[in-house]
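The other protein chains are all here in position, but one chain of the complex has been omitted.
Chain nomenclature is as follows: A, B, C, D and E, assigned in order of appearance, with residue numbering initiated at 1 for each chain independently.
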Amino acid sequence: MHACVRTALRLNGFPCKRPENVTADDFFSAALAFPGNTGNPVGSMVTAANVEKLPGLNTLGVSMSRVDYAPWGVNPPHTHPRATEIIYVLEGSLDVGFVTTAGKLFARTVCKGELFVFPRGLVHYQKNNGGAPAMAISAFNSQLPGTQSLAVAMFGASPPVPTDVLARALQIDGGLVEAIKSKFPPK
Amino acid sequence: MHACVRTALRLNGFPCKRPENVTADDFFSAALAFPGNTGNPVGSMVTAANVEKLPGLNTLGVSMSRVDYAPWGVNPPHTHPRATEIIYVLEGSLDVGFVTTAGKLFARTVCKGELFVFPRGLVHYQKNNGGAPAMAISAFNSQLPGTQSLAVAMFGASPPVPTDVLARALQIDGGLVEAIKSKFPPK
Amino acid sequence: MHACVRTALRLNGFPCKRPENVTADDFFSAALAFPGNTGNPVGSMVTAANVEKLPGLNTLGVSMSRVDYAPWGVNPPHTHPRATEIIYVLEGSLDVGFVTTAGKLFARTVCKGELFVFPRGLVHYQKNNGGAPAMAISAFNSQLPGTQSLAVAMFGASPPVPTDVLARALQIDGGLVEAIKSKFPPK
Amino acid sequence: MHACVRTALRLNGFPCKRPENVTADDFFSAALAFPGNTGNPVGSMVTAANVEKLPGLNTLGVSMSRVDYAPWGVNPPHTHPRATEIIYVLEGSLDVGFVTTAGKLFARTVCKGELFVFPRGLVHYQKNNGGAPAMAISAFNSQLPGTQSLAVAMFGASPPVPTDVLARALQIDGGLVEAIKSKFPPK
Amino acid sequence: MHACVRTALRLNGFPCKRPENVTADDFFSAALAFPGNTGNPVGSMVTAANVEKLPGLNTLGVSMSRVDYAPWGVNPPHTHPRATEIIYVLEGSLDVGFVTTAGKLFARTVCKGELFVFPRGLVHYQKNNGGAPAMAISAFNSQLPGTQSLAVAMFGASPPVPTDVLARALQIDGGLVEAIKSKFPPK
Partner (left out) sequence: MHACVRTALRLNGFPCKRPENVTADDFFSAALAFPGNTGNPVGSMVTAANVEKLPGLNTLGVSMSRVDYAPWGVNPPHTHPRATEIIYVLEGSLDVGFVTTAGKLFARTVCKGELFVFPRGLVHYQKNNGGAPAMAISAFNSQLPGTQSLAVAMFGASPPVPTDVLARALQIDGGLVEAIKSKFPPK
C-alpha cells in the first residue's frame, strides 16, 4: 500500500510503520467529534486532524479541521501557508471573507449546509453572525497545511517583531504597538 | 488573485474569468445543502461540489462531496483516480473500508463526528449500518477527483467490456456475466 | 548525482546508498528478460521492474513491467492508483480497453509494434486475441505505480469485503457473491 | 522548446507565442536595473520581474524582484502565497525576520553579499538598519509568487474587512481599528 | 474523462477535444512499429511517440520512443531536459552509459530483454556493440521530454554558439571549433 504511516522519528514528512503493523485505526480519527472550547478572547476554537494527529494521512496530501464558534465568535484573519481550504457550515451561519493579493475582499454569508473556498495562502476569516454557537468543518489539500494568525505573527511572536517595524507598517506610534503586543503574551 | 475562475471553453483545466468579473459567489456553493435522492438500487446518492460546479476551485486542488444514505444503504465499491478522500460522518454511522494493492482490507465503523481516510486511487466503500438515513461530507485533494464505480466499469460500460474478459477475470461463466450486465443498462 | 539509490530501511520512498557505493548495476535490470508463468486461471503474468526491484529508480518517477499472455489469455480489469501506463506489444496482438469515469469504454486491437495508453487510475484490461502466446512491455510514470485487480479487491480481499455490500453493488444475491469469493481464496 | 511565451489572452497561466515568434528578448528584462521610488510611508519599494513582466518565465517556475530601501526604510510584514524567497543584499545591511506557524521569530542582520531564506507562505519583513539607502535582489520559486501585505490585507482591503472582526482579532477597540484603516485608503 | 486530447491551438500543453469527439484511436499509435532509417553519420534513428504525435497523452505525463541502430551505430551523447528515461533492448546488445553531475560515468552492456535507467537531465548515450542491427524501446515520465544532442547544441546551433566560447570550453583552438562546426550545418 502506498500510504506511509508515520512513526516518531522526524524526517521530511515522516517515516513509515512497517506495513504489517498498519491498522484501520491509522486512517481513523474521532478528534473532530467534540466541540472545542470557545471560552477565549476571540470566541472560536480550531481542532485539527492533520498528519500529526492522524498517521495514515502521511504522503496523502489532505487533512481536516473542525471550527467551533461562540455566539458572535470570530476565527481571526489568518493564512494557511501550504493549502487551499474549503469550509462547510454545519451549524449556524458565518460571515466569511478572504483578501486577494490585489487587496480585494471577497466576502459573503455562508449558512448551514453551504460551503466557501479560501484560495491557498490568502488572508481569510470567519465570524459567527448569530447569537447561538456555530460550527464548521474545513478541508485542506495538504497533510499539514499550517496556520498563521496575523495578530500573533505581528504582535505575539517570540522573540517579538521589532516595534518600529510594526509601527512603520501600520503607520501607528510605537506606544500603540506595545499596547497591542501586551494583549499577545509570547507562548 | 491566483484563483482562476473557469468559463465555458474547454482546456486543460479551464480558462479564467477576467479578474474584474470574479465575485465572492464564484467561491460559494449551496449544492451540498440538500439531501440527494437515495431512491435507487444501492440506496445512496453522491452530490459533488467540484470545479465543474464551483468555478472558483479552478487551479486550487481541492473539492467536496455530500453522500446521503438510505437505511442500510451502500455507496458501492469505487475509486477516485486522481485524489485521496477524507470522509466525515454527519448523521448515523457507517461501515467503511478500503482495499490495498496487496489485497488487504482496512475497515471499521465510523460514527457521527468521526472521520476516515481513503488513500488515492484505492477501492473503497461505505455502508449505512443503521435503519435511519445517514449523511457524510467527503473532501478530496483534487478539483476534479473523478469517480469510477467498479460495478459500472465492469458491467455497465458503453460499449460493454467483453463478456469473456469478465468471465475469465471473475472465473464465472459468460451467462452469469450477461445476467449481471443486464442490471447495468449502459447510459 | 540526484538519483537516490534505496537501501532496506523503510521511509517515504527509500533512503539512499552513499554515492560512493552506487554502481551502474543499480540502474540495470534483467528481470524482464524472461517469460512469466502464464499457467494460471487468467492466462497471463505481469513481471515488474519497479523501485522495489530496481534501486536506481528511487526518486526518478518511472518504471516498467513485462506482461506475458497464454493463448487467449487475459490480463483482467485492474487499475494503477498512481500512474498512467503505455503498453507496447512485442509479440502477438491484444484486444485492449479502458473505461472512463463517465462509463465509456475505449477499446481496440493493438498489434505487434503498436502501443496504447491507459490514463492514470482508470480501469483497463488486455486480452490475447490469438492462439499463440503474446507479450508486451508497459511503462509507468511512477517508480511504484501499484496494481489493484478489481476481482481481487472485491472478492479476494483479506479480510473479505462484506457480502451484502457486494450483493448490493452488483445487484446479485449473497449466495452468488459467496460463490465468486470462493474462487479467490485470500492470500 | 518547452518555454511557453505568453500572449495577452487570460488562461490558467498564459497561452504561448508561436515558437517562430519567440526571441531572446522574451527571456530578458531590464526592469530591475533602476531604483524604485522609496518616497512613501514605509520607505521601501519592490520592483518585480515576474511572468506578467517577463513572458519567457511562463511555465518555468521562477521569478525575481528588486527591493530598494530608504535610510531606515522598512519592507513591512507580508507573505508570498505561492513561493519561498531568497534575498541577497547588494547595498547596505538589513534586519530581516520571518515568523513560523508556531509563532517563533527567526531574525538576524544580513549584510552586503549575504543572503537569507523566507520559507513559503510565512510572514516576513526587512528593515534597512542604516542611514544610507540599501538594495537587495530576491528570487522566488514561482513565476507569479504574489505578495500580500498584512497591513493592507487587514486595514486597506476593498471593501474593508469588518471593523468588529479586526477589533476582536487584535483585541483593540473599533475606534482604533477605524483610525488605522484611515491610514490605508482602499485603492 | 480526465485525459485531455489536444487540438491544434497552441497553449501551455494543449487544449482538449470535446469529450464526445474523443476515440480509442486518440490513445493508439503505430508510429513505433517500423524501423527508422539509420543511414546517417551516427548510425541510429530515434522515432518518438510523444504528445505531438499521440494526442491522448496530453496531461498524462508519459511517452515512448523507438531507437534503431545500424551495426556499431551510436545514439550520441544527449540529454532529455524534462524526463527520466528507461530503455529496454529488443534486438542486439548495447553499450550504454550516463554521466553524473559529479563527472562519474555509469556504464555497462545491456542485452536483449534487459533494461537500463538514465536519470532526468543527465548526459547519456548508447552504442550498438555488434555487427547486426539493434533496436530498443525507451519510456519517459513526460508527455514531451525533449531531446538535446550535445554535438548539435555546441556545434550546430542556429545562430551558432560563438567559436571563442567553445574554444575556451573545450580548450582547443578556434580553427578546430570551426572545423567541427562544418560537420553540423544549421538546419
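Heads up, the rule we're going with is that contacts are C-beta pairs under 8 Å (C-beta built on N, C-alpha and C of every residue); 3 or more make two chains touch, one makes a residue touch a chain.
This is a predicted model, so every value here is computed, not measured.
Trainee: Which one touches the absent chain: A:Gly43, A:Gly56, A:Pro76 or A:Gly146?
Mentor: Within the whole complex, the residue contacting the unshown chain is A:Gly146.
Trainee: Touching the hidden chain in the full complex, which residues of chain D are there? Just list them.
Mentor: On the chain D side, contact with the omitted chain comes from 1-3, 19, 22-25, 27-30, 32-34, 49, 54, 56-57, 60-64, 83-86, 88, 90, 97-98, 100-102, 104, 106-108, 110-120, 122, 137, 139-142.
Trainee: Touching the absent chain: which residues on chain E qualify?
Mentor: 41-43, 74, 76-77, 79-82, 95, 97, 99, 101, 103-105, 107, 119-123, 125, 127, 146-162, 164-166, 168-172, 176, 179-180, 183-184, 186-187
As a convention for this text, only the chains that are shown with their structure count from here on.
Trainee: Give, as an integer number of Å, the spacing between the C-alpha centres of chain C and chain B.
Mentor: Their C-alpha centroids are separated by 23 Å.
Trainee: I'd like the Å distance between the centres of chain A and chain C, where a centre is the mean of that chain's Cα atoms.
Mentor: Comparing mean C-alpha positions, chain C is 40 Å from chain A.
Trainee: Quick one: which residues in chain B touch 2 or more of the other chains?
Mentor: 2, 11-12, 81-82, 97, 101, 104, 107, 119-120, 122, 146
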